[in-house]
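Here is the structure we will look at.
Note that this complex is displayed minus one protein chain, with the remaining chains in position.
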Amino acid sequence: MLTILFDGIAYGMLLFVLACGLAVTLGLMNFVNLAHGAFAMTGGYAAFIAVNRFGVPFLLGLPIAFLASALLGIILERTLYVHVYRKSHLDQVLFSIGLVFMAVAAVDYIMGSSQVFIDVPDYLKGQFNVFGVGIGKYRLLIIVICGLLTAALQFVLSYTRFGSRLRASVDDARVARGLGINVNAVFAATFAVGSGLAGLGGALGVEILGLDPYFPLKFMIYFLIVVTVGGTSSITGPFVASTLLGVADVAGKYYVPKLGTFAIYTVMIVVLIWRPQGLFARGSAK
Amino acid sequence: MMKRILVGLLAATAMAAAGGAWAEEPVKVGLILPMTGGQASTGKQIDAAVRLYMQQHGDTVAGRKIEIILKDDATVPDNTKRLAQELIVNDKVNFIAGFGITPSALAAAPLATEAKVPEIVMAAGTSIITERSPYIARTSFTLAQSSVIIADWAAKNGIKKVVTLVSDYAPGADAQNSFKERFTAAGGQVVEELKVPLASPDFSPVLQRAADAKPDALFVFVPAGQGGTFAKQYSERGLDKAGIKLIGPGDVTDDDILNNMGDSMIGTVTAHFYSATHPSAMNKDFVAAYKKLMNGQRPGFMAVGGYDGIHLIYEALKKTGGKTDGDALIAAMKGMKWESPRGPISIDPDTRDIIQNIYVRRVEKVGGELYNVEFATVEAVKDPIKAAKK
Amino acid sequence: MPIVLATENLDKRFGGIVAANDVSLQVEHGARHALIGPNGAGKTTLINLLTGVLKPTAGRIRLDGRDITELKPHERVRLGIARTFQINQLFADLTPLETLGVAISERQGSGRDWWRLAGSKKGVVEESIELIERFHLADVMSERTAILPYGKQRLLEIALAFACRPRVLLLDEPAAGVPEAERHEILATVAALPKDVTVLLIEHDMDLVFSFADRISVLVNGALLTEGAPEAIARDPNVRAVYLGEAIDA
Partner (left out) sequence: MSATPLNTPDVARLVMSRARWRFSEIVFWIAALATIFLVPSRHLILTEIAILGLFALSLDLILGYAGIISLGQAAFFGFGAYCAGLLATHQLVTEPVLALALAGAATAALGFVTSFLVLRGSDLTRIMVTLGIALILRELANRFDGLTGGADGLQGVTIEPLFGLFRFDMFGHTAYAYSLAVLFVLFLLARRIVNSPFGLSLRAVKGNPLRASAVGISVNGRMVAIYTIAAGYAGVAGALLTQTAQFASLDMFSFERSADVLLMLIIGGTGYLYGGIIGALIFKLMQDWLASMTPQYWQFWIGLVLVAIVIIGRERLEQLRGAIRKRILRLRPQKHAA
């Protein structure tokens, strides 16, 4: 059933945009940021306020979401995260969970705890048929946006000066500093982009996943699955992993609804036992 | 809340200082609700409704002051149990009330029995709850009440083939079973029974499956919070345009979020006990007052459960003359009848469950906003599952 | 003298890199056998193969004629192969006394006892004392290993291997990185190891090698170049060309 495949890919792509920032902070900066979902939520609410309260067109709401989350990301990075980079993973867990709790309660206070939705323009609603395959317009939008983003990310990381600076900073911050690279700025920019992407994903995802203050907690597990299964050494790993996850989840629920969420967790465990560093890890050293 | 507790404490101290100027202690109500976590909106609605009621009716009944102690159980039943126990043992509350989900209500039931403290269930909707303790009374609803009515309506309105889609937990099973039993008895056919995990983020696969079965209608029950996501995907998949009617108990079109769901919900037919547009003067006042309290937010059916719950407590106290003996209170509640924002309701003297009108409603646009507009009423519906057991 | 440890046509490849190439090495009982070779010759790889940290791509390893190729590292230790590491591998949070206690209890078979307190077995304590004294660790025996001076850590490294009562002891550059002043303490300790313990030594320090070894094997690019008595090796023109020349440059 191609419609199912299509739905699954769209769902997976969405997961990728939501989670790829986490892959970057975890894989490149070795920081366990469980608060990643909070940035996604920020983007979702930013778009909600822009579109529903101020009547900004939906497609303009998406970059607003990106900017809002990126801005929040850079502020928090400079003020708080920067103190925690060098601490142990357990400290990072404590810190980022703490942030999630604060974010959840704060959003609950400001926005209320009911689910919210963004008014999607009519031209993005509904499905059209191509050779008998039902294509959801909104899902098509997701696939297009996410596909472009992935290509852009891959390009930036591999072929631009920023990419090589980032890789240098990650390999050895001291040497990179010696080469005149402003490591702090590189990290901050990376963090901001990662948060911004999460925000964009959050805004895109409202239509499919819903949005309420508990979003960061509800989806934390999914982000972590994408990142661990995909491995953190490249962008491709999480990309393939989230697409697989999306397709498997959607197809699993369609064909064997009895299995419920079993399939995902079992697949994850099997993959991790088989390839502890993730499906697409280069080498095995860690 | 904190302020209120503080004021209460100050008042209590002042009273103590006055040296028994007030003959009696306040009546304490332990209100245990999910105020954080995925069910938080349930908790907030009920809390707001209780506050509203007390604003409107004063905080003194039969010469005794009412004091509410609000606790957050975060939808974790063992928390509920401990909080209920602490409220009963330490705070010496005279009522425990609230209970966002069925397991929470069940967890507290043995305590109600042992301590002879009335337990007022304001939200949870599984049928068995009231059977678990003779001290439980319910002011919300049972899922079967709505499901049976919608089954009757569907059978009478030319719907032959139905796919059911429910969340995979006890209330879902209740809704599905009562619907199926009544609907097939009336000659209808349930062609597929779908269940979605409670924590499912994406409805698209099950909706696709439902669409592929080409039924006349899709019967759906998901917890109030998920209704919106569901609705979005329902319309995205074009099920509304494919002529598949959406029917179900009213949870999916909860007033709390209905207006955000989009125009594709128009035409959805549900059976439920409360709509914010219920055409009565009392309800108009209630909605207006609630909106004023909650920054323009509409009351959902959970709010009404809370509003009637506190009303039941007030009236029972009036009847006992302020006495807080558990047996007397429960006896006073049995058979009590009153006019609620939802319409006339009463407490079944046999089961202590609620008897209420169930309305069949259709989602329509009223004054630019989406509402459940009632167009048929079935009066005084008892819980069909308990009725069938007799 | 009987052969204690032997390898037969041992191969180890990492992808395209050949780290051990058809190595057939024989170590006699009680020998003081040195393994030398330029950096990257595969000496540490060979030790890792002998102790089971790495699995060979091909070939067998025998201890007293018994095939141990498939055994896990800890199983080989029980059969009598112990090693030291070129870079200290110690238990940073344990004291030397506890560190040695762990190894001794394990060997004596009480390492899994969970019902008695550590230190309650006389045999373990007595042997710990013996090792503490033999390896000059008495003054630091209750300090956390992490804060010991480097020389003491190096001694503990050897003591820990020796605590396994090995029949074959593999020493991977025991004096590496030790300052000149503390060096003799380690060399003396190594020289004083009991004669019935067979020692296979990897070392860069030629003075140490020639004063200590009675047999030397030369490893180049993962393969055995030659083997013989120290005098013969010292005279061998191939060794001088391939190894000594490079070593002097380095």
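For reference, chains read A, B and C in written order, and residue numbers begin at 1 within each chain.
Here, a contact is a pair of C-beta atoms (placed from the backbone, for glycine too) under 8 Å apart; a residue touches a chain by one contact, two chains touch by 3 or more.
This is a predicted model, so every value here is computed, not measured.
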| item | value |
| --- | --- |
| Which displayed chains the hidden chain touches across the whole complex | A, B, C |
| Listed residues A:2, A:60, A:106 or A:185, member touching the removed chain | A:106 |
| Identified contact with the non-displayed chain, of C:38, C:56 or C:101 | C:101 |
| Residue among C:77, C:158, C:171 or C:220 touching the omitted chain | C:77 |
| Residue of B:28, B:51 or B:71 touching the missing chain in the full complex | B:71 |
| Contacting the left-out chain in the complete assembly, out of C:67, C:126 or C:231 | C:126 |
| Contacts of subunit C with the absent chain, listed as residue ranges | 51, 53, 72-74, 77-78, 82-83, 85, 89-95, 97-99, 101-103, 105-107, 110-122, 124-126, 128-129, 132-133, 136, 138-139, 141-143, 160-161, 163-164 |
| Absent-chain interface as seen on subunit B, which is shown | 1-2, 5, 33, 35-36, 40, 43-44, 70-72, 75-78, 81-82, 85-86, 88-90, 102-103, 106-107, 110-111, 114-115, 126, 128, 132, 168-170, 197-198 |
| Interface residues of subunit A (partner: the chain not displayed) | 26, 32, 80, 83-84, 87, 89-95, 97-106, 108-109, 217, 221, 224-225, 227-228, 260-262, 265-266, 268-269, 272-273, 276-277, 286 |
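Keep in mind that, in the parts below, only the chains that are shown with their structure count from here on.
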| item | value |
| --- | --- |
| Contact graph of the chains (line, ring, star, complete, other) | other |
| Taking each chain's C-alpha mean as its centre, the one farthest from subunit A | C |
| Nearest-to-centre chain - CA centroid comparison | A |
| Subunit A and subunit B: spacing of chain centres that average the CA atoms, whole Å | 36 |
| Of all residues in subunit A, those that touch subunit B in their complex | 1, 3-4, 7, 11, 104-105, 108, 112-117, 119-120, 125-127, 134, 136, 138-139, 207-210, 212-214, 218-219, 222, 249-254, 257, 260-261 |
| Touching residues on subunit B, where the partner in the complex is subunit A | 36-38, 40-41, 44, 168, 194-197, 199-202, 204-206, 208-209, 225-226, 228-229, 232-233, 235-238, 241, 256-257, 260-262, 264, 297 |
